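One chain of protein is taken out of this complex; the other chains stay put.
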Amino acid sequence: MIIRVRLHGRGGQAMKTAGRVVGTAAFLEGFRAQDSPMYGPERRGAPVASFLRISDEEIAERGYVWSPDIIAIADPTLIGDPRANVLDGARQSTAAFVNIPTLDGIRVGDLTRLTNYDVTRAAIRLLGRAVLSSGVAGAVVKLLPISRQSLEEAVKIEMEDIGLKEREIDLNVKLALECFEGTPRVPVEPLPTEELQQFRAVELGWQPPEVSIGLIRNVGNGVEKMTGSWRVSRPVIDYSKCTRCGVCFDYCPEAAITLAGPDNRPVIDYDHCKGCLICYNECPVKGAITVEEEGLAEKVASGGVV
Amino acid sequence: MKRMLTGNASAAWGARISEVEYIGGYPITPQSEVVELLSKWVAEGAMNAVYTNYESEHSMFAGVGAASLSGVRAFTSTSSQGLMFAIEMLYAIAGWRAPVVFVNVARGLGMPMILQVEHGDIMGIRDTGFLQLHAETCQEVLDFVPMAYRIGEDRRVMLPVAVNMDGFLISFGREPVDVPDKELVRDFLPKYNRPYPVVDFSNPVAYAPTIVDGYAYMYFKEQLQKAQERAREVFYEAAADFERIIGRRYEPIERYMLDDADYAIVSTGSYSTIIRGAVRRLRERGERVGMVRIRMFRPFPRDEFVDALSGLKGVAVFDQNISLGKGGVIYTELAEALYHAKERPRVLMSFIGGLGGAEISFDAVRYMLERLKDAVASGEEPRNPNWLFSEEDRRRLARALKLTLGEEVISE
Partner (left out) sequence: MSSEPTRYRTLKDIPKEEYMAPGTPLCAGCGAQLALRLALKALGPHTIVVNVPGCVALFAIYPYSSLKLPFVFTSFVAAPATAQGIVDAIKVLRSKGVNLPEDTKVLVVVGDGAAYDIGLQSSSGALHRQLDHYYFVYDNEAYGNTGFQYSSATPFLSRTTTSEATDRVPGNTFWKKDLFEIWRAHGVPYIATVAASKPVDLLRKFEKAARFKGPKLFLALGVCPTGWGSDPQMTVKIDKLAVETGIWPLKEAVYGEVRHTYIPRSLKPVEEYLRTQRRFAHLFDGKHDDLLKEYQARVNAYWEKVWSTELK
């Protein structure tokens, strides 16, 4: 039996460490274990994933988990983000953990075995920051045949490895155990190896140079990437106070502000604004730009969670 | 019109009659004469091209690659260490699908440093995506340059090409060479027409984006391979036109005295002249031996080899290179090519020799044939590779070791 786990988060949410904690916990429990991160060249805020296999037999697999038995979602806005591929290879019986206060109104594809805990709130309460690794690891361990003791030990090992001080390590252990206790268990049903993705070979054949020389004719198509989902804070312009000075436009690194109309009204492109808040910080008029926490409800409304 | 030309001058003339528009230069022995001539012709106005001296081969290849990507016919040449320094850029140029042509003057690879011929440099770029044409004579060096542009710039291919000649023996050796008229070459070689040159603002494109997904990376690599495979048919078309217009005919491999042969020796480059002469003499003595010489090394002329060597009893491969830890490169590739041949030769023997310009005589060729015949007769698996190290070589070495080490390590 091999259990395959895929953890989804955003760059900066420490999913690699979460995977390592679970991997070490499985190892301490006496299982065979394999964990690995996957990241492209993208940055903080961009979707990332890490993978984990635990087994009582030989693990004849590597790398990307194409057919997960468990999906852990550290950031619920990833569910609707097409680039996150959260549902890749998932089947109805795949168990999914979502870092969210409640599952009311939440759908993860047509998955039925959903469970949750508000790891972010627990992390902020205990660590003062939304560092999710130990918490997500605790929740995932709950779904696996791994004991509380192994989890505790694994958190200590991995947190020490990344250079945390004793006090921080203790707080991470607390966080992991809280999430472990707080996450309702759902059944996990590993897929037999024979039923993993089918392989059917295809022939592509020679293609003309206009097609095959590796160029992008559609320059500027990067605009199709909705980096608005990276945002944790949202700058909002109060047009009654804004003097149309244009400073926010000048300093937006992302070109996410345009000056519109005859009066050069700054308009924020929320599909792409990453929420760096430079505009807010540089705006010379007090109150012309305010900051709102990016509520989950709003992201659900804007198609973040399906 | 025929005249006495060195291989280097033949390479330069090849570029000149191909009407290259851009040349990047950087000196290295034994190649420098190529860029010296071209820079002079540009300076005199004999060639309508831009010539730029670079500060390294790596930069030089980047420059000619980028010019080719901009829609300009670009040429360069180098050798040995310089080629190795540039190798990263060679992958880039092939990946850009920029049909640059360059002439390599084969020379050994340090350390220890050497100036004389060995094929380690040209073999070292066999995986880059460059097509390869190997010349034996000065005439071939010259003819292969327009041939290379014709094949590389073909829509079905769009790949860079390396033309190889041997250092010193060919690069500095002169022989009579026919330089075809520009007009004839124009008939043979159409203008370079790049799809989506990078300097086109009406169709801006982004070249060579970074790829993060295996499926896309694999697709582009597969397309490079497919383009290589199609170069074979394009070679035949180009060769037919070349013969029709210019009057010399080239096949991907040269077959020599193979009719009713039992044995053959496979080689590439200028030492083939020695081997061919020896084969002819051995024939006169009644030996049923022939020769196959490589002209096109990439794409590898697999089917041609199967056709030429099927039914033979034994084949000896003369490799003037060594893939350390494995053996001769041609031998290894040929073994693969013949693996599925229904009537593959029973014995395939590997000989390494001529490294750093070490001597190969008529008698060395006779020796290869004898060893080959022995192996066929014994029915046992031959030991490979076999080094063509002579007693005379050993005597010279013994003296050198005594001088360097102060004691007699090997007896003369």
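In order of appearance the chains are A and B, and numbering begins at 1 in each one.
The rule is simple: a contact is a pair of C-beta atoms (placed from the backbone, for glycine too) under 8 Å apart; a residue touches a chain by one contact, two chains touch by 3 or more.
Just so it is clear, the model here is predicted, and its values are computed rather than measured.
> Using the touch definition from the top, which of B:24, B:129, B:252 or B:269 touches the missing chain?
Within the whole complex, the residue contacting the unshown chain is B:24.
> Among B:84, B:206 or B:341, which residue is in touch with the absent chain?
That would be B:206, which touches the missing chain.
> Given that one chain is not shown, which residue among A:63, A:184 or A:222 touches it?
A:222
> In the complete complex, which positions of subunit A touch the hidden chain?
On the side of subunit A, residues 40-46, 214, 216, 218-227, 230-231, 245-247, 249-256, 258-259, 269, 271-278, 280-282 touch the unshown chain.
> Name every residue on subunit B in touch with the hidden partner chain.
21-22, 24, 48-50, 52-56, 58-60, 62-72, 74, 88-89, 92, 96, 198-201, 204-213, 216
Here, only the chains that are shown with their structure count from here on.
> Going by the contact rule at the top, pick out the subunit B residues touching subunit A in the complex.
Residues 95-97, 155-156, 158, 195-196, 203-210, 212, 219-220, 222-223, 226-227, 229-230 of subunit B touch subunit A in their complex.
> How about subunit A: which of its residues touch subunit B in the complex?
For this pair, the touching residues of subunit A are 40-41, 204-210, 212-217, 219.
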